[in-house]
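Only one protein chain is missing; all other protein chains are in place.
Now for chain A:
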């Protein structure tokens, strides 16, 4: 009815060392016999995490329960190759591969998933030593002043600020450069001030609003000069004099 197009593609890209593709010769895949795997879990004394510790053989094909002293026995295992891992939420243990041959000879070696054939023998009966508490948590970020200072944003702000402060001081000694600088700042000044309102101006207007709006009122001759704003005072001085003149003339 319908043509089915089978797309058979290369199956695998896992890189495996060519040497390692041979299984251990003594081990057959079809297990027989009944053997036991023994070992001891070593945890620091006074730690009762043994109650939540399990021994998993081949990821739960067989499960062992530790005894009071930390030893464990898992019975009824046919010959074959197994990964024995001790699992506890509170401790990290390294898994061990255990090979049992048809005659019941047992050897333990390091687990190597990349080269399963590689043999680095380990002690049997197994000894599981804790590698410490598993680190489940990421370290919480703490607020530190150095972080703020070393922040690139902060640095980009800081450098021009420094330049602004330092450059005029340097320039003030030489009158020629001072003139140039004045010119440059004059060129810059109108662009800075007029079209874009200064943010500090805006805030000052917003917060200190009534005080800034006083000068025009003073011009109308309604009140006394403000002492705080120096420029305002200077402007208001002239009209005041004028008014006094007028009164004198009238009189």
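Miscellaneous remarks
The rule is simple: a contact is a pair of C-beta atoms (placed from the backbone, for glycine too) under 8 Å apart; a residue touches a chain by one contact, two chains touch by 3 or more; residues count from 1.
Here, contacts and distances are computed from a predicted model.
Think of the chain that is not pictured: of "Glutamyl-tRNA(Gln) amidotransferase subunit A", "ER membrane protein complex subunit 1", "Cytochrome c oxidase subunit 6B1" or "Phospholipid/glycerol acyltransferase domain-containing protein", UniProt labels it "ER membrane protein complex subunit 1".
Counting the whole complex, the residues of chain A in touch with the unshown chain are 1-2, 4-16, 21, 23, 29, 31-34, 36, 48, 50-52, 54, 56, 58-68, 72-78, 81, 83, 85, 87, 89-90, 92, 113-114, 116, 134-138, 140, 143, 199-201, 203-204, 207-208, 228-231, 233-234.
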